[in-house]
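Encoded as structure tokens, here's the structure I'll be asking about.
A single protein chain has been omitted from the complex, and every remaining protein chain is retained in its original position.
We call the chains A, B and C, going by the order they appear; numbering starts again at 1 in every chain.
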């Protein structure tokens, strides 16, 4: 598989993690693409933390509504059965455990499930936005990201060295190389992307990967 | 004045404490009557802690709406410009200092402004309802009550001996005998009801009453 | 997929010993028909969380009369004398809570907060046994979250996805309780199709609501 096919595999693989009726928050970037890759028959409810439930596809050109944007500030739509609320309610939903899963990107993840995704000191400090609440509050935290940096630097580490978004909250890491579950015993490589070997995935991963029992 | 005229004086006197636009919560009983005794030209906004702003007069017979009741559970109306909200918002309004004045009855009030209004141990324990929040949250707490009990027992005391509703929150006490302000120096008898003397009011009041400076 | 079920199927999910929250304020906005089924089924040993225990004779009051409740958390019980009688006789454990505190405790549970600091109750018996914190020179009580196994609610309108709309003063505790229970059941006057309620009109997002029960029209009644 080429790079594009691998990224496509990643997105489809994340989309298999849901059952119908799940309330899901998708982060910006790779996670956003998951909405279009759901298996036949699976319907999930997407939350947008800026204030509504039932995120639909981007509007057609000419139908943009300036009051209906997603958490990335892009024009969006609200599906039938969706509803709007204020930020206090939105984060009550998030922090209160009413979101079944959040899918977000990461700068680093480590074998304890620690996540760094919001700043690189002295270089990039955009702020955490809603990420810290999402990662603490969602019942399941799925990191969807490229396995390594563009320069080949490791992102799945023994210990994150960037400032954390949250401690010990990540449940699953899905990359273009495979699917890794964070367990109390360490990282378990549940699934390897087509065409790759265990050794190839391990070579791009700092902590020891375990095979499922 | 007979008893009825004195109670009428009490209600009218409380009604003089407001300016137009004030947000006021009126308790059950004597305080409720204040709404009908406002001076010409004064318009206040009444809050009902069960969930709306803009309490109007009781509905005419046949026009009762089971969804529109006041905090005493009686049929009520909502004036134009009124609005409904949930209990969390209602008590955010109350506790957050957005109510200019609350008028409520009392079992006992003392010279420190302590208030007992919600229970007589072993005898009457209805619960505090919203009273504790109202008394703590309203900018001004006005007690409107008969000066003494039906048996002539004192209600304005040096120290309340019934369980408190709140400590040191009462600002003004209006009875059929007069108007008493709670100050850091003690109780100041600001006004005496028509036909009474200072000594007559003092005789029905345990702590020393001061005259305004 | 619809969330509409029959009242018997809904109430069958309540087991003896559970903690239930009930919306309403002295009957207004209380889920009378759901409550009739609860005491009709003689569910026992419930912990009841509600603003009050109704007016003697109405549906909520009958939970007390039929001795379904062994523990009560409420703000006011003066409109149902039987509650006071059972409390005085030591038959019912009653915890009276200021109304603004109760609603914030329920909200805290629904919102994932570990607690809230309120000035209400300072200097009264409400503060007994509670942690006090001083913030900028003012004393506050730390009040902890309260949640339930089941919430029984009343709404005016719902779509089949569970989005709820309340009417007038019947809103009260209903929206907050919708967020703070494992299972949420609402009786509804008008159930409409998904898409028939404008997103801005919804007061309780459908994701909070598990089951809807169609409220049956009745003759004049005082049963909440």
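Points to keep in mind about this one:
Simple rule for what comes next: a residue touches a chain if its C-beta (ideal position, glycine included) is under 8 Å from a C-beta of that chain, and two chains touch if they have at least 3 such contacts.
Remember, predicted model here, so these are calculated numbers, not experimental data.
The hidden chain makes contact, of the residues A:31, A:51 or A:81, with A:51. When the full complex is taken into account, the listed residue touching the unshown chain is B:80, out of B:80, B:121, B:152 or B:194.
Summary of contacts with the chain left out: across A:128, A:154 or A:192, the touching residue is A:128. Mapped onto subunit A, contacts with the missing chain fall at residues 48-52, 65-73, 76, 78, 84-88, 90-91, 94-95, 114, 125-133, 136-137, 163-168. Taking the complete complex into account, residues 104, 108, 111-119, 133, 135, 138, 140, 142, 144, 165-168, 171, 199-201 of subunit C touch the chain not shown.
Looking at subunit B, the residues touching the absent chain are 20-21, 23, 45, 52-54, 78, 80-85, 89, 91-98, 136-137.
To be clear about the criterion, only the chains that are shown with their structure count from here on.
Chain contact topology: the protein chains form an open path, each linked only to its neighbours in the line.
Taking the mean of each chain's C-alpha atoms, the chain closest to the overall C-alpha centroid is C. Taking the mean of the C-alpha atoms as each chain's centre, subunit B and subunit C sit 28 Å apart. A straight line joining the Cα centres of subunit A and subunit C is 35 Å long.
Residue numbers of subunit C whose C-beta contacts span two or more other chains: 107.
Multi-chain contact residues of subunit A (touching two or more other chains) are absent.
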